[in-house]
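Here the complex is missing one protein chain, while the rest keep their positions.
Coming up: subunit A.
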Amino acid sequence: MIRDITIGRYYDSESVIHRMDPRTKLMGVLVYIISLFLVKNVCWYIGCLIVMLVLYKAAGVPFGYLLKGLRGILLLLCFTFLFRMLYTPGDPLIQVWIFTITKQGILKAVQMTARIALMISGASLLSYTSTPKELADGLEKAFSGLEKTGIPVHEMAVIVMIAFRFIPIMLEELNVLMDAQAARGAKFEDGNILEKCKGVMTLLLPLFLLTVRRSSDLAMAMEARGYTGSGKTSRMYPLVYKKEDRAGYLAILIYISVFIIARISSLSF
């Protein structure tokens, strides 16, 4: 199960969404998440889901990836659902021992779970369609105004980029380690929970060491190439808005307007 985490992986494909400027996509994700919080009526989430599916389709990312991304937070989703359902006061529907399930509880549970799930799938779409470098560039450009106030935007963007870049590398190394330890009789797939835990212990130390070593190598390589951390370097591919981005911003604007108008006129929200 650890083997197929897809968070933070880039999905290489040729699509409108891949071509867009990372700033547009960052804005899109931000607006999408805000819209999820504007919603009060559960039915609206179906609309949000449809928008998400259309975006995945447009990006050429298979729907399987959407589910895969959610599998990692399955436990979180289950807990959210369960506790929201059991601990929301309201009109009781079913009462079992000390647990009461209320109508409001179920609605709230569905709402919270859907919100988290959609949020994660939106963010995953961002990482499927933009490389870590694009994301970092986008973040840096978007917040470059803050540089004057003394906030080290460039450095922070680089940190974010490297962190993203390390996820797939670590996963790859984890795979190698799991094979190697399995060859020495570790049980990851079959075997009881105690054996599985023991198996995981044999992965942690080597993985940690490898990661530390890799980061120090990376730091050395960056220094060797004259990286000083100052943001004064020019870019090989400067970010420029294109016509997809104009269309993108228009779509975002229309999308959020619908939510705001619905909210103001409180159309069964």
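FYI, a contact is a pair of C-beta atoms (placed from the backbone, for glycine too) under 8 Å apart; a residue touches a chain by one contact, two chains touch by 3 or more; residues count from 1.
By our rule, contacts and distances are computed from a predicted model.
Asker: UniProt protein name for the omitted subunit, picking from "Oligopeptide transport system permease protein", "Transketolase", "Energy-coupling factor transporter ATP-binding protein EcfA2" or "Aspartyl/glutamyl-tRNA(Asn/Gln) amidotransferase subunit C"?
Answerer: "Energy-coupling factor transporter ATP-binding protein EcfA2"
Asker: Which of A:16, A:54, A:93 or A:176 touches the chain that is not shown?
Answerer: The one listed residue touching the chain not shown is A:176.
Asker: From the list A:32, A:65 or A:164, pick the residue that touches the absent chain.
Answerer: Reading the full complex, the residue touching the unseen chain is A:65.
Asker: Could you please point out the subunit A residues that touch the chain left off the display?
Answerer: Interface residues of subunit A facing the absent chain: 11-13, 62, 64-65, 176-177, 179-187, 201-206, 209-210.
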